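Once you've had a glance at the structure underneath, I'll fire off some questions.
All protein chains but one are shown at their positions in the complex.
Per-chain residue numbering starts at 1, and chain names A and B are given in the order in which the chains are listed.
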Amino acid sequence: MSETLVASRTPGTDTPVPGASGASRFWRRLRARPSALVAAAVVALLVLVALAAPLLTAVEGQDPTTYHPSLIDSARGGVPLGSFGGIGADHWLGVEPQTGRDLFARLVYGARVSLGVALAATALQVVLGVAIGVGAALGNRWVDQLLSRATDIIVAMPLMVMSLALLAIVPESFPRTVLVTFVIGLIGWGNIAKIVRAQTLTLKGLDYVSAARLSGWGRWRIARRELLPGLAAPVITYAALLVPSNISVEAALSFLGVGVKPPTPSWGQMLTAADVWYQAAPQYLLLPAGALFLTVLALTVLGDGVRTALDPRAASRLRVGTGRRREAKAGETAHSESDKPHKEGNA
Amino acid sequence: MSLVDVTDLTVEFGSLRAVDGLSFRLERGAALALVGESGSGKSTVAGALLGLHHGTGARIGGSVHVVGTDVQRASDEELRRLRGGKAAMVFQDPLSSLDPYYAIGDQIAEVHRVHARVSRRAARARAVEVLDRVGIPDARRRSRSRPHEFSGGMRQRALIAMALACAPDLLIADEPTTALDVTVQAQILDLLHTLREETGMGLLLVTHDVGVAAESVDEVLVMRHGKAVEHGPVGTVLGAPAQAYTRELLGAVPRVDAPRGASRATDEVVLEATGLGRAFGRGKQQVVAVDDVALTIRRGETLGIVGESGSGKTTLGRMLVGLLEPTAGRISYEGSAHTGVNPAVQMVFQDPVSSLNPRRSVGESIADPLRARGEARGEVGGEGAEERIRERVRALLERVGLEGAHYDRYPHEFSGGQRQRVGIARALAADPRVIVCDEPVSALDVTTQAQVVALLGELQRELGLALVFVAHDLAVVRQVSDRVAVMRRGRIVESGPADEVYDSPRDPYTRRLLAAVPALDPEVAARRRAARRELAVA
Partner (left out) sequence: MNGFGGFVLRRAVGTVITLLAISVIIYVVFYATPGNVAQITCGPRCSPEQVRQVTEQLRLDDPLYLRYWHFLVGILVGRDYSTGTSLEHCAAPCLGLSYQSDQQVLDIILTKLPVSLSLVLGAMVLWLVLGVGTGVLSAWRRGRISERVLTAVTLAGTATPVFVIGLVLMIVVCGEFQLLPFPQYVPFTDDPEQWAWNLLLPWFSLALIEAAAFARLTRASMLETLAEDHIRTFRAYGVGERAIIRRHALRGALAPVIALNANNVGSAVGGAVLTETLFGLPGIGQELVHAVKVVDLPVVVGMVLVIGFFVVLANAVADVLYAVADRRVVLA
């Protein structure tokens, strides 16, 4: 209690700590990490490519769905004609075996799907996770019990398996990309809810929240003004790591043939199809694999950088514990499984 | 040759010069205290004696000789022999300083085997022996316990036992009692004293508490900003300080034996609690934090509530302001029953770091009660209203000794003492009749502490406030309180006018508490120590 505080007195308590506000400190720290900057540039480029996909393919003069039977050698089982899988001025990265569809177009449209699904799913996970985490932390004993149990269950269920299974029961007529987004979003909010709950409990115990209560403000005003801003850092940190993990999940589902369905292009789908063509048309395999690897890597490095920049202390204090709920009750800081957002992410 | 010989020691961390040209010697069997406020560099010196800054990027200049080892030039092997073997260190926080996963006896045995070529069994026996020596009852059995199964005082004893294991010539104690309650502190200081008498080892004590130094050492070195301010025999430095800073430091230390003087209390009761109780948890695990407490607080008076950790004083304070609902009894404000928060009853918090929202400017934090009140009355916040609020906040900032222009600054731009002033301004903004101060100065250095206490006194006189001053520090409580209530295990064991309680305590617990407070005069300290022995025997 009181005594321990004296103990934790740090040198220079009575000299003001120089320093700037949170946002500018964040940028300064982020800029100090060249790897994060490179990753940010790559991510920016990817987003740009995804946004400009129709424009880019128009420049190339192709689209992702038109078949070009004239470009493949049906005698040899559908291998693209020409060198390097048919690379040329018309088809910048060659064409798909068997169908002759333009690979460049499929790749950039695939980026659209990948990033779009991942970002939308992340947004959904964050909204759900924050709502449920805050609800559990601020609700009464029963609300907390109910929401925390639900969170435990959702965390325990393997995301991959659940999304796979859920995709089985929805009618084919439902738009597939939207469905994949919803399934990932609705199942993957568990860890973020845990982090938010723990962090909210910590904040709730801080004296400045008590002081706001003594000022005469109501619950909502306190939640909005004193609690929610404090959640921004951990939520952004975790969300930044959820994006690459969601990209992997989408690609995995499409790879298994239950995610995004043809003719909509998707990297995971291309990989499945490319499996048997690796000798005849290696770029058909290497392009989506490389794109996937690069995207996930860049987003992971960026997420890492964001985490370090937002909270250098927490970054070195990564904790994954099973005593989570107890610790949260004891008012500890949100420890994150941030080193590994929901696991399948990496699957 | 001296036990410790430090010449012109300089330690720099980056651009920060923590220790600046410090020299001192410590003879065999002697005891020296390094005394200073936070940031004075005293702990850095302690670390430098064992070469603990090696490899941390710190730049170290000057020479350090400890028990015949040239610490600056020593090889890793020589350093390892010095550490623990010839000079052993006792750290501040006994819980985190021990490995949570191993039995205490095993940890002591491990350290012993680093320095002595003995069998595992012999080392274990030595561990039990030293644990017994430092007063751990049933040492053989308790040596198998892990740190979390020990109380705070026992853990500190165990750390001291670890230090004793290899019979060092020098004991370095870095704030050894800061994390402990006052009665436990007295026991640990007494233990150090006896051990020194018996083994003849030298003691280097690092402390922020002048009283602790007076209790334990022969010589004092007062430090400030990494430099020595004054160095000499304890009686001289504390009794007749030559330097202005030493005098300032001593002047700021609250005295437990100084009478309070005239009270400005009135008969008008503002806050009253009857049969107040609070339990946490349910069923078997229920803990009663506060039990059947009755209090009255009158306009213009200060009620001190003093107790050790776990006495329930903080819970009581939070119930008085309505942050915690009592599970028994009731609180009435100006004669009528009241639950929940009440703008007229405000609080000043302990921790200057967590009591202000780091993301909002201090002006906004102070303005909170004003805005909330405006909103509650349904006032539409027009231009004029906003300007009035800012004007009032600026006035409040100036009243607590800050500047009106500080309105738009953020908490991290302020020192601990300044933040505590902001906290006081925020409490005042609600125009309270009562302010409950929960350990308002315990996180502050002693000179800052004195300033904040003085500010609270001024405000009380000026505004006729009733103050409830909750603290563990008996001397501070006496300094500020008209009446005092002593808490133990959730109950008030004794209450009455401050001078009465302090000068002629009736309850045995109060007597023990008072006997444990370190005295500033070494002679008084020796007398007290003798008295404590008698109390312990009795």
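Rule of thumb we're sticking to: a contact is a pair of C-beta atoms (placed from the backbone, for glycine too) under 8 Å apart; a residue touches a chain by one contact, two chains touch by 3 or more.
Given the structure is predicted, the values throughout are model-derived calculations rather than measurements.
Of the candidate positions B:39, B:84 or B:505, contact with the unshown chain belongs to B:84. Here the missing chain is touched by one residue of A:28, A:149 or A:224, and it is A:149. Only one residue from A:50, A:121, A:292 or A:306 touches the chain missing from this view: A:292.
Where chain B meets the omitted chain, the residues involved are 50, 52, 79-85, 88-89, 91, 93, 96-102, 110-111, 114-115, 146, 148, 159, 162.
Looking at chain A, the residues touching the absent chain are 149, 152-153, 155-162, 164-171, 244, 248, 251-252, 255-258, 268, 271, 275, 278-279, 285, 289, 292-293, 296-297, 300-301, 304, 316-323, 326-327, 330, 337, 339-340, 342-347.
The criterion applied here is as follows: only the chains that are shown with their structure count from here on.
Centre-to-centre, using mean CA coordinates, chain A is 46 Å away from chain B. Chain A contributes residues 1-7, 9-19, 21-22, 206-208, 210-217, 225-226, 229-230 to its touches with chain B in the complex. By the touch criterion given at the top, residues 18, 37-39, 41, 43, 92-93, 175, 178-181, 208, 309-310, 314, 318, 321-323, 341, 343, 346-347, 349-351, 354-360, 365, 368-369, 372-373, 376, 410, 412-418, 423, 426-427, 429-430, 439, 442-445, 448, 471-472 of chain B touch chain A in their complex.
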